[in-house]
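Here is chain A:
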Amino acid sequence: MNWEILAVLGIPLAGGAALALAGDRRWAAELNVALSFATFAAAGALTARVVRTGPILAFEEQFFVDPLNVFLVALTAFVAMTTSIFSRPYMRIEEDHGRLSAARLRLYHSMYQLFVFTMLLVLLTNNMGILWVALEAATLTTVLLVSLYRTPASLEAAWKYFILCGVGIAQALFGTILLYMASQKLLGSGIDALLWTHLAGVRSQLEPTVLSIAFVFLLVGYGTKVGLVPLHNWLPDAHAEGPTPVSAVLSGLLLNVALYALVRCKVLADGALGTPFAGELMMGFGIASVVVAAFFLSRQRDIKRLFAYSSIEHMGLVTFAFGMAGPVASFAGLLHMTVHSLTKSAIFFAVGHATQKTGTQVMEDIRGLIRARPTIGWGLIIGTVAILGVPPFGVFASEFLILTSAMRQEPWATPLLLLALGVAFAAVLSKVQPMVFGDTSEKFPPGRLPHQPALLPVFAHYAIVLTLGLYMPPYLADWYREAARLIG
Partner candidate 1 sequence: MSFSWSGAAAQLTELVLAILLAPLLLGWVNQCRAWLQNKGGPGVLRPYLMLRRLFAKDAIVAHGASPLFRVVPYVLFGAMSMAAAIVPTLGTDLPYAPAADAIALVGILALARVAIALAAMDIGTAFGSLGARREMMVGFLAEPALLMVLFTASLISQTTSLATTVETLSSRELAIYPSLAFAGVAFTMVSLAENARIPIDNPATHLELTMIHEAMILEYSGRHLALVEWAASLKLFVYSCIGIALFFPFGIAQGGDATGLLLALPALVLKLAIGGFLLALIETLSAKLRIFRAPEFLGTAFILAVLALLLHAFLETP
Partner candidate 2 sequence: MTALLTPALVGQIINVFAAVLLLVSFAMLAQRRILSLIDLFAAQGFVLCLSTAFVAWATGQTHLYWSAGLTFVLKVLLLPWILHRLIRRLNVKWDVETLINIPTTMLVGLVLVIFAFNLAQPVSELAGTVTRGTLGIALAAVLLAFLMMITRSKAVPQVIGFLAMENGLFFAATAATYGMPMVVELGIALDVLVGVIILGVFFFQIRERFDSLDIRHLEKLKEE
């Protein structure tokens, strides 16, 4: 009986129900924050326990915690908490600006909690079937959040999000079925045959032909949710049209979680095939995503689309790192997941308040933030510098590791990556700099924001990212190493 897992999963689930029933109360937002905080606390406890006692199997092996997923659990819970802190004033302001009704807020809050629940379930479950179910559920919970504003654009985005991810994830189901079929012969039919721990135990005996096909389906399926080119088309729309907190968690968390699922499958495929086939596929998709996304960047006019494409780029980088495999590369990939989700969510916080302050998402109309509201301006420019991989921020640390191991393992990829990084740098900086600096444009709605924006999360995230760039606590490093070892 393991109360931490129970709490980690139970709190958001119950919270979602509670917020749905509670209706539109003034304190809904505070409750949301409180629940997220409780979840984070529980996740902390779980982490502590795993660090203390090593991997955990619970509830007749249905749940499984090892260093790999526990660090993602902690990260998810943390970012979910900061995002809820940010969304409290943000959504109030949206309400005051008349873009949202109280009923929508109610939907938002309960769905937010359910979304967190589904992600945590994906991370914690030991059952590849449940993992699929939860990931699909994650789509379903967010699709209504994307269309929260009910504008034509948001509806279109949500529709594309739903159809593309739905179809994609259906392929993943086929892959799961094949996986089950392969494992059945070894583990007998029944629930055990889908438990990752068991699969991992026998992965070297799994049928290679089946596994290779299965992995293709899983890659296309989960890859769609990761946003790998050319399966990425839903991503920019969904990020740009949804409410900013949703963009933050989509980009900061959901992509990570989907990638986590993909990595778990890769481990099995590698075991069965004994060839670098799976890794090569992932590297190919990774490179494609990095390069294509980098070239997309310079055409953007909408600030949230801009950073959505940047997310594709970074996810591609991580996928490439995991594809390369090897202790250093996997370590770098995990580190990059962490710093990217922290930095990108913080950027979206800043962007959200910037758009509220200026009343537009069109970058040409956003000017001189640093004069309109210095904290927002600095938040945006520092985040941009960080996400572009400029030291001393942690993003550079992981990119340094990825690039250096690429130089050793996949020299052909290095120039491509560097080219893409250079192009992305030029594009993003040329967009963000004029928004932050210079004179404010007259179009801005006069006066201050009706609620004090919550910028603490922004700088908290940056502080963590900065620290990771300069100093990584030994236990954290060991933890990453452990996780990297699991990925292989």
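Just a few scattered comments:
Rule of thumb we're sticking to: contacts are C-beta pairs under 8 Å (C-beta built on N, C-alpha and C of every residue); 3 or more make two chains touch, one makes a residue touch a chain; residues count from 1.
Picked so that all candidates are chains of the complex that A comes from, given by their letters.
None of the values given here were measured: they were computed from a predicted structure.
All listed chains 1 or 2 share the complex with chain A, though the touching one is 2. By the touch rule above, chain A contacts candidate 2 in their complex via residues 127, 129-130, 132-133, 136-137, 140, 143-144, 147, 150, 152-153, 155-160, 162-163, 166-167, 170, 173-174, 176-178, 180-182, 184-185, 189-191, 193-194, 207, 209-210, 213, 236-237, 240-241, 296, 299.
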